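Step one of this worksheet: look at the structure below.
Missing here is one protein chain; the remaining ones are kept as they sit in the complex.
The block that comes next holds chain A.
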Amino acid sequence: MIGLARVFSAIAIAMRAVLRNKLRAALTILGITIGIAAVVTMTALGDGARAKINGQITNLGSNALIVFPQSARASGARTTGGSKLSESDCQALERESTSIKAAVPFLRASAQVVYEGQNAKAEVIGSRIGYLKVRNWELQRGEPWTTSAENVSEKVAVIGAGTAKDLFGTADPVGRWIRIGRHPYRVLGVLEEKGPSPFGRSQDDVVLMPITTMRSHVRFTRPGETDAIMMSATSPETTDRAKKQAEEILRQRHRIREGDEDDFLIRSQAEFQQMQDNIYGVLSLLLVGIAAVSLVVGGIGVMNIMLVSVTERTREIGIRMAIGAREMDILVQFLVESLVLATLGGLVGTTIGYAAIVGLGAALDLPMKLAPQALAVALGTSTAIGLVFGFFPARRAARMDPVQALGRE
C-alpha cells in the first residue's frame, strides 16, 4: 500500500516527464485525440440528425398510413404487371372502414417546370384534394382546387415553397401560369415550407395537381391506376385498427384467397420512424466502430512510446530502485505517465470535437450539442486506454532487475 503523498509525487514525476518531451507527447496522443474527437463529433452528429428527423416525422402526422403495391406469389407464380391499386380501392377504403378518415390515390413523376424562362426540377404529384389533409400539408397562400376541377381534369396546380421560390422569387405565384411539357397550369396556391425529407430529398420542390389532370397530360396510365394509396386514420390510436381493416378490405377486393400472400404492403408512419431509427442505429454503430479502431491504434501508440520511455530510462529506474523504490512505486510512476498522456489526448480530442460540433452544427443546420454522457464516455475511454495500454510497459519497468538496470554487470 502506498500513501497518498507518494501518489501525488508520482503524478508530479509523470507530469515532468511528459512536459520534458513535448513534441513526442503531442505525437503520442495524436491517435487518441483523433479517436476521441471522432467519437464526440459522430455522437453529436447522429443525435442531431435523429432529433431533426423526429421533428419532421411528427410534422407528417403520426396517423398517416401508406399502401404500396407488392408483386405477390399466387399459386407459386409471381404475378407481374403494373400496380394493382386503384382509385376505387380508395373509395372502398373510405366507405367501408370505420377507422380510416381519408384515403387518396397517389401518382408520381419527375418533371421540368417552366415559368417565363425560369426552370426548376420538381416532383409532380397527382392526387385528390384530400391529399393535403392526409399529409398534414398546409397552404401558405392561395387555395386548393375543388372536386369539380378533379372531375373535368382542369389544368390547375398547388406548388411547393421551393418551386415557388425557384420560379417566382419573391413574387406571388397565385394566378400565374406554369408550364410542364407542352401544357400550362394555373397556380392556385403555395404550400408551407417543410424542409428536406429524412433522406435528404427536398419536399418543397413539388407540384401538386388533380390526379385526373396528371393522367391526361403528364403521366398516362390506365384509368383508375395509382402508385400508392395515402390514408389517415381517425386518430393516432386507431392507426393499428385502420391498418387491419384496410388489409381485410383490400384482400377482399383483390380476391386474394385464404393463405395467399397480399399483393400490397401497408406501412404506418410509426413503422417508417422505426425503420429510420434502425438505419441511424446501424450508422452510428458503424461510426463508433471506426472511432474504436482509431482509439485502439492510439492506445498502441501510447504503449509503444511508453516502452521506448522505459528503455531510455532504464538507468533512472535502477537508481530509483537502489535508493528504495518498490515495484509498486515504479509501476505507479509509469502508469500515471501513460494515464496523463491518454487523458491529455482525451481532453484535446474533446476540445477539437466540440469545435467540430459547433462548426458542423452551423454548416448543416443540425441541432448538435455536446452531450454530457458523450463527454463522460470520451474521458472515461481515454483514461481506460491509458491504464490498459500503459500497464504492460509499466510492469516491465517495475520488474527490472536493479543490477542490470544500473548497468552493473
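Throughout what follows, a residue touches a chain if its C-beta (ideal position, glycine included) is under 8 Å from a C-beta of that chain, and two chains touch if they have at least 3 such contacts; residues count from 1.
Following the convention adopted for this analysis, contacts and distances are computed from a predicted model.
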{"item": "Per UniProt, the name of the complex member that is left out, chosen from \"Electron transfer flavoprotein subunit alpha\", \"Carboxyltransferase domain-containing protein\", \"Spore germination protein KC\" or \"ABC transporter ATP-binding protein\"", "value": "\"ABC transporter ATP-binding protein\""}
{"item": "Contact partner of the left-out chain, one of A:I249, A:M321, A:A356 or A:A374", "value": "A:M321"}
{"item": "Residues of chain A in contact with the chain not shown", "value": "2-3, 5-6, 9, 20, 315-316, 318-329, 402-403, 406, 408"}
